[in-house]
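Every protein chain but one is kept in place in this view of the complex.
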Amino acid sequence: MKKMGLGAGELGRAYDALSAMRRDRSCTKFVGVAGAVIPAGLRSLIAHMAKHRYFDALVLTGAGVTHDLMEGLGERPLLLRGEASDEALLKKGVHRIYDIAVKRSSYAKLESFVKQVLRSMPAGCYGTYRVVEALGSALKDRGSIVKQCCLSSIPVYSPGIVDSVLGSQIWARSQGRVKINVLEDMNHIVDKAWSSRRAGALFLGGGVPKHFILLAAHTANRPLSYAVQITMDRPEHGGLSGAKLQEAVSWRKLLPGAKRADLICDVSIALPLLVAALEERNDHKP
Amino acid sequence: MKKMGLGAGELGRAYDALSAMRRDRSCTKFVGVAGAVIPAGLRSLIAHMAKHRYFDALVLTGAGVTHDLMEGLGERPLLLRGEASDEALLKKGVHRIYDIAVKRSSYAKLESFVKQVLRSMPAGCYGTYRVVEALGSALKDRGSIVKQCCLSSIPVYSPGIVDSVLGSQIWARSQGRVKINVLEDMNHIVDKAWSSRRAGALFLGGGVPKHFILLAAHTANRPLSYAVQITMDRPEHGGLSGAKLQEAVSWRKLLPGAKRADLICDVSIALPLLVAALEERNDHKP
Amino acid sequence: MKKMGLGAGELGRAYDALSAMRRDRSCTKFVGVAGAVIPAGLRSLIAHMAKHRYFDALVLTGAGVTHDLMEGLGERPLLLRGEASDEALLKKGVHRIYDIAVKRSSYAKLESFVKQVLRSMPAGCYGTYRVVEALGSALKDRGSIVKQCCLSSIPVYSPGIVDSVLGSQIWARSQGRVKINVLEDMNHIVDKAWSSRRAGALFLGGGVPKHFILLAAHTANRPLSYAVQITMDRPEHGGLSGAKLQEAVSWRKLLPGAKRADLICDVSIALPLLVAALEERNDHKP
Partner (left out) sequence: MKKMGLGAGELGRAYDALSAMRRDRSCTKFVGVAGAVIPAGLRSLIAHMAKHRYFDALVLTGAGVTHDLMEGLGERPLLLRGEASDEALLKKGVHRIYDIAVKRSSYAKLESFVKQVLRSMPAGCYGTYRVVEALGSALKDRGSIVKQCCLSSIPVYSPGIVDSVLGSQIWARSQGRVKINVLEDMNHIVDKAWSSRRAGALFLGGGVPKHFILLAAHTANRPLSYAVQITMDRPEHGGLSGAKLQEAVSWRKLLPGAKRADLICDVSIALPLLVAALEERNDHKP
């Protein structure tokens, strides 16, 4: 594929960068996940990646943690085929994410779980990674990303957690006992980045997860040696989500000679391809 | 313009929705800002909007607060014309945001300002809006968005603040004395949304600012009555940033009959047009 | 605007390039139009541009000519607000172009006009510009782009004409008497480009109109000295429509030092802005 042009060539370079990163034992590997890839169906693949140590630290949006936990409680998303209007879905108690639907009742189930976990936590001020860890530990489903990360001692940061249904449930149920100090996340992730000689990252979508990893790499003085970004966002309007990785060089967030690829593709199409290719070649297994 | 099709028609509908929102005295007006619109040159326009009460609450990314404060300290961004490589920019101490450049020395200046402000704050656990208020109050520049918001008692939330240079400076300089409890932001913004009969929003880009406003509207039981979104992101890959506003109806974040527009345009082009049109018609002035 | 970044800065550069091109009397000015901008509402603006000699040659898609002629026959497009399904529109005899609707009966009216015009033409093999000229001359509506071009002796090329309803009507009604030799278009447009010392172009969308102008400029040894492109297409998948103008330098279709701008914007928003700005400054009037 590297001998092809356009997207196919970039897919080849993404494979190369990920493969080299996977083999590098002196590299702390980060994955950032934004968007709706978990309810789209990539949940078990990312859980598999956690189990098989494709990464050492994970950054999720609040919605990402929400979606993973809800499925862990047995509440699976549905698929829509455009038949119903949003007004009709509202009446049916179904929330829409493009062509995916999540039941309102699933959120209720999540809320009682959250309530119960919060109760078990001593009053205090926590980084988000500790709240996520408490939630993951209480979960039984081994198909869960958060659970698998707990089992493998992989921290899951969610610095934007308050901006999610889960965040609003924590807010409503914490009764002031549990506070979330996001500065602790910075502390922890910087230490994580600093713990190896090199750092690398796979960005599935942009948003807070992408930037938080870049910022940690910079702050820990570990500009990324490997970086693969998969997104459909475009760069010209200046948002960080669509910014080309190249730009991060000027910020000292990415090494000038880093192995990198900017793949413009739906994550739900590209990630399974890349992981399948990585798995197929035995020598890349840890 | 409403009689035109495609983008021009949507621009007309955006004007209509904003104009109706501006006239509605029983509506709490939110603006969410993501992306690089402040260094791109919209800073004074948004400050003008704050001064003239186009909105009652503002949600910024951490980068948004960072960019506004830095200019408030006299550090203006530069424009690039593609002449230098990112490697060369790194050597020159210049960070790139598409075609905009920010000097590394500007960040140093920001850091001493942050340090000084943090020192003046009693030890404690703060919502981001309180930290931003402390920073804005200490600033002298009336061209600043954050300053103008302070002067007009408009809260500025930045729930993703830790994910920014400013956030990392707060982290480095707070010495554990100042903590950031993002749950307090939720508390405050929900109260804000709840304080009027209706709510409305203008979303400049997506990201955390967009979702945090939608979530607040939902939690406060004030689904938006007016909503205008300006973004270049597309909906099909399921991210919230590019999701059509229509989708929010199924979440009870937007009223089924809300006046709304989904404008697919660079914010730096569309916002000046819309505000100019709103200003031109005297009857829309408050 | 030139002092702004991102899209706003590019809009400023687009103005500069167009303004310089308009003042240059030794430059053959081309405009290429693709997409649905005519039924979207830009028809009278482009006709105005023809009348006021903003360009010396026009390249339209077959659909562009079709839409202009139909309106010239009194058949105006409608605007949809998403209320009806495509199945329902099919039953009502209404064809959809995103949020624009064209009545099937309008095409029937066009067909009798085409039939009549073809009858008046001697049997032979014509370039598309001659067929379009015959159609425009027979039209009475001075609000028509094609008519205004006839009145101002501006050739209108439509090398992809067969790929349109108009093309299929010509095919059905020509009865073998009228043939379309697209090589004649190449002949004529190359002469046109060759007739001045310099050439410049405004590309509204990509497609055949964009490339045909670039090819003519190259073939006539008049690489563009001015070029402005307005499109929402992106470059990374390699299509010519979304290709950055810069790329044309390597093809000798654009001069290395050409004044140029790549504006990423809906044409229906950007074109009125640019023409209004050009009109406002008296010194730019010819």
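Order of writing sets the labels: A, B and C. Residues in every chain begin at 1.
Keep this in mind: a residue touches a chain if its C-beta (ideal position, glycine included) is under 8 Å from a C-beta of that chain, and two chains touch if they have at least 3 such contacts.
Nothing here was measured: the structure is a model prediction, and the numbers come from that model.
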For the chain not shown, which residue from C:71, C:133, C:233 or C:262 touches it across the whole complex?
C:233
Contact with the hidden chain, among A:100, A:165 or A:217, goes to A:100
What residues on chain A make contact with the chain left out of this view?
3-9, 11, 36-37, 39-42, 77, 79, 97-100, 232, 264-270, 272-273
For chain B, which residues touch the unseen chain?
5-7, 234, 236-238, 264
Pick out the residues on chain C that sit against the missing chain.
34-37, 39-40, 63, 86-87, 89-90, 94-100, 125, 159-165, 167-168, 170-171, 174, 178-183, 185-187, 205, 207-208, 211-212, 215, 219, 232-243, 246-252, 256, 266-268
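FYI, only the chains that are shown with their structure count from here on.
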CA centroids of chain A and chain B: separation to the nearest Å works out as 24
I'd like to verify one number: the distance from the centre of chain B to the centre of chain C, where each centre is the average of its C-alpha atoms, in whole angstrom.
38
Among chain C residues, those touching two or more other chains are 5-7, 264
